[in-house]
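Below is one structure, written out as structure tokens; comments come after it.
Here the complex is missing a single protein chain, while all its other protein chains stay put.
By letter and in written order, the chains are A and B; residue numbering begins at 1 in each of them.
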Amino acid sequence: MTAKKIVASTFVYLIAFIALACFIFPFILLMINSFKSNGEIITNPFSLPSHWDFAHFSDVIAKMNFLVTFKNSLLITLISTLLIVFFSAMAAYHMVRKPTKYNKIFFTILVASMVIPFQSLMIPLIYIYGAKLQLIDLIPIPLLICFYIGFGSALSIFMFHGFMKSIPIEVEEAARIDGCNTLQTFFLIVFPMLKPITVTIAILNVLWIWNDYLLPSLVLNNETVYTMPVQMKVFNGTYMNNWELLIPAILLTVLPILIMYMIGQKSIINGVMQGSIK
Amino acid sequence: MVNFKALLKKSTLVGAAAALTMSLAACSGKTSGNAASSDSPVNIIVTNGKGEIDAQFKQAAKDFMKANPNIHVDVKSSAVGDTLNMYDKLTASGKTVTIAMFDPYSAVHKYKDVGMDLSNEKWNAETTYALKDANGKVIGFPFAVEGMGLVYNQKVVEKATGGKFDPFSVNTQDKLKALLDKIKASGVQYPVSYQTEFWSVGNHYSSLFLDQDSDPNVILDKLKAGKMDLTKNAVWNGYYDTLNLLTSKTYNKYGDRPLGQYYDAAHVAVGKGDSAILFNGDWAFDSLKAVAGDNFGFMPVPVDNNPDNPLNNKIAVGPTQVLVINKKATKAQQDAAKKFLNWLVYNQAGQDFIVNKAQIISAFKNNPNKVTNPLGVAISNAIAQNKTMPFSTNYINPSDWSTIIGPEVQKYIGKQESRKDLAKFLESYYKSHQE
Partner (left out) sequence: MLAKKVDEVSYHTEISQKVIRRKRNLTSLGNSMLFLGPSTIFFAITVVIPFIYGIYLTLNKMDSPIDAMVFSGMLNYVNAFKDAEFWSSLWLTIKFVVATVFFVNLVGFGLAYLVTSGMKIQNSLRTAYFTPNLIGGLVLGYIWQFVFVQSLPALGEKLGISWLKLGWLGDPHMAFWALVIVTIWQTSGYMMIIFIAGLISIPKDLIEAAKIDGAGAFRRLINITLPLMVPSFVVTIFLSLKNAFMVYDLNFSLTKGGPFNSTLMVSMHVVNKAFVEANYGTGQAEAIILFLIVAIVTGIQVYFSKKMEVEA
């Protein structure tokens, strides 16, 4: 029995580590290459750097106007994600509990909207909000946040919709008898029970918004409002990219997300523990 | 469950209120407006299509503004791989680009209604590369002169030939073959690293045959009229004979599978001296210098065995980016733009920016500076010795050639189609694309 168990768990660990090697190697490559010169990077990206050169990092921080850019990215990502999560959870709750005809149609439209090729919206977006309403010049960051909420709602509602059904309706009925109105029932009873999926949705949204290039590149026209991915384009060349700066820049962009995910992990686990007490 | 209700009410209110305020703030908050006040300084937007000189260009704009405090220059650089180019994006979002950087073909075709007449500008006297539209009016300020040909690693080639190498001595196909054999004999297994990007095999290499007439448009007009039988055209065939040689298994590093994403790898190989020759333009130095400080130069691409054929003795050189002043800009903006162009030509700081800072070969004779990168030097020398022919790529539609014709040339290189098929394809393309 124990021998069998040991063999089984060794096997599991073996698979886990092989997968680990496959999935993490680009990240390791990024790390070692962030210390190398262009020449070293393109001749042999797999070797360790001949000397550990931190100069590229400081160069990147200066050239990217790092503090401002980082702050913009952070602000846009956090506010957008927060609002997406709240609004989507509310909408999904309403749709699941009140499956009226209108709600079903709206849900269908939302799901369908996710497959609209973004390229077909680029010109309409900048024409309407730039040329006609002048909002791109006036309020680039709030406008971008509005766009993120608009584009992000669909997937988030879709995901909440699926998981909402696993919330037992009896708990809500009890709350109602205690005198809670719908809003109270939602925020105090239902929303906390959605924690695992909420954290997941938040992570997926942060990931997307933080790394997104196309949408901000349309809306942000001024260096003072650039986000990290938009600012990074200063390291792209027509024929050859400036890898020695591009790679450290990517690393600096990616690290906050990794840290956030590790923190989010704990939340998920706490969420599960709370759920199991019920 | 006792305090539950009280807690309920409080936190609901707070939560809802927070959400509401935030949503309001998101959509009505005003950030520091960057819209220009219309009275005092003149604002001009300049688009820069050469992303790699973004920093230098912005510095130049600053220097210019210092000297001209009543003009504000806003440089917007394109990023490589952007779906929507900077000019279209800004124009669609309601802005007026005062100075736009275009490739010459787009400037006189796709954007023919943009450029104002610059025929009377003083700088026309200093250059032969000014871009004219169909009516002979100057509309394009030549911003960058570039050239293309066979790039070689001087050290490797001279080791093989023994002694000083004159790139213009290789002026027939046979001499090229002899050189390749010599390099091979000197211990370099594959003298050529042929990379096959669409724009390189299509736009660049496959347009060279247009230079068989001193005016490339003559050949193009024949093609459009359907009066050109490419299979019988010696020059067109000659270039593909040379291409066969360059991509053959004997000489090409990637001969076994000539297609693939070899751009970086090819430049590393030639830069390090593992290989000796590739086909590209002077921008190749960006990639080459990453691996070596060796010296590099250009050879013409030989098309036949007649040493007196001008095509065998010249390198394709021309303006690859031009600046155009927008007709739709205000008079004040246009005047400011003209001032900026003059500054690039006549002011010391402007001249310094173009050549020393951005390492661009100036199209203007009065610019005393010389680029330092060896491929740029080779182009400058060819210009000085009058060994140049028109940059044939400027006469074809660059986007069609990279998405429609480039893949066909790749098929030819990959032996997926015959030369006859390629000829037919090109002929039918020009019959259906008359502009």
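Following the convention adopted for this analysis, a residue touches a chain if its C-beta (ideal position, glycine included) is under 8 Å from a C-beta of that chain, and two chains touch if they have at least 3 such contacts.
Not measured: the values here are computed from a predicted model.
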Displayed chains that the missing one touches are A, B
Missing-chain contact among A:S37, A:S73 or A:N241 belongs to A:N241
Touching the hidden chain, out of B:E52, B:D74 or B:D88, is B:D88
Residue list for chain A contacting the dropped chain reads 12-13, 15-16, 19-20, 22-24, 26-27, 29-30, 45-46, 83, 87-88, 90-91, 93-95, 98, 103, 106, 108-117, 119-121, 123-125, 127-128, 146-147, 149-151, 153-155, 157-159, 162-163, 165-169, 176, 179, 181-183, 186, 196-197, 199-200, 203-204, 207, 211, 213, 236, 241, 243, 246-247, 250, 254, 257-258, 261-262, 265, 268-269, 271-272, 275-276
Those residues of chain B that touch the unshown chain are 13, 16, 19, 23, 81, 83-85, 88, 91-92, 110, 196-198, 254, 256-262, 264-265, 399-400, 402-404, 407-408, 410-411, 414, 416
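Please note the rule applied: only the chains that are shown with their structure count from here on.
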Between chain A and chain B, the Cα-mean centres are separated in Å by 36
Chain B contacts chain A in the complex at 1, 4-5, 7-9, 11-12, 15-16, 19, 22-23, 25-35, 49-52, 54-55, 76-77, 79-84, 89-90, 92-95, 263-264, 267-268, 272, 283-284, 286-287, 290-292
Residue positions on chain A within touch of chain B in the complex are 37-39, 41-43, 63, 79, 82-83, 86-87, 119, 122-123, 126-127, 129-132, 134, 136-143, 145-146, 149, 178-180, 183-184, 187-188, 214, 217-218, 221-222, 224-225, 233-234, 236-242
